[in-house]
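Every protein chain except one is present and positioned as in the full complex.
After this line comes chain A, so read on.
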Amino acid sequence: MLSIRNLHAEVEGKQILKGINLEINRGEIHAIMGPNGSGKSSLASVLAGRENYTVTQGEIIFEGQDLLEMAPEVRAREGIFLAFQYPVEIPGVSNITFLKTAVNEMRAYKGLPPMEARDFLKYTKEKQQLVSFDANLMNRSLNEGFSGGEKKRNEILQLAMLEPKLSILDETDSGLDIDALRIVSNGVNKLRNSDNAFVMITHYQRLLEYIVPDFVHVLYNGQIVKTGTKELALELEEKGYDWLKEAYHLKESV
């Protein structure tokens, strides 16, 4: 589904990603871990097409197409979804209006007519229940005055409604209490299937107890320095990142 090959990227002239290689297939869940500043969120931003990131080398192929050639909205319509670490607030635009616009844009891209109001409400209700989203938040302005947990759950609701092929969850677990974490994880588990894939960016092993990954990658200094299975996450939890950093620098200096 997604192939990242030798990806180098910089922001404001500073090199952030220094040769990332990653293959993601349908039905897989990948976790990306790593210390602060290792480039995890930058990778998510590059995949979603944030403007201030410049790719200097390498390529990203998504479903056989060059992802880097696509504008951010086209990537979204092709099936890439980024659950934001810090979802923005848009005053005066109701959550439901926003969702309707997004759903209908995706449909238009596929050559489908806009969804009838009644069908849309039914669809929304169904998805809302699937991810246990508070119905009272639907008519409020998008994310305005939402708690941290409500914002994250809104991201998962959007994920449920847009049905992307590849979802990137950028620290979706940060700032969630244990109940909220369970709700969010349940949502993701219900949405995963053999056709879609997930990338979870996280600091903590905790999330991976709820959503079990097929692969765990450790990002350090703009590169994937180690790949393993869920046991690697446990090992990181126990030993921290220092042993990896040392091993990495040893390799560098050779």
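Some notes on this structure:
In this section, a contact is a pair of C-beta atoms (placed from the backbone, for glycine too) under 8 Å apart; a residue touches a chain by one contact, two chains touch by 3 or more; residues count from 1.
As a working rule, contacts and distances are computed from a predicted model.
Set against the options "Iron-regulated ABC transporter membrane component SufB", "Cytochrome c oxidase assembly protein CtaG", "Cobalamin B12-binding domain-containing protein" or "Cell division protein FtsX", the UniProt name belonging to the omitted chain is "Iron-regulated ABC transporter membrane component SufB".
Interface note: of A:Pro87, A:Gly175 or A:Gly228, the residue touching the hidden chain in the full complex is A:Pro87.
In the complete complex, the hidden chain is touched by one of A:Ala71, A:Val212 or A:Ala247, namely A:Ala71.
Touching the missing chain, out of A:Ile24, A:Val46 or A:Met106, is residue A:Met106. Where chain A meets the missing chain, the touching residues are 48-51, 71-73, 75-77, 81-82, 84, 87-88, 90-93, 97-98, 101-102, 105-106, 109, 141, 158, 162.
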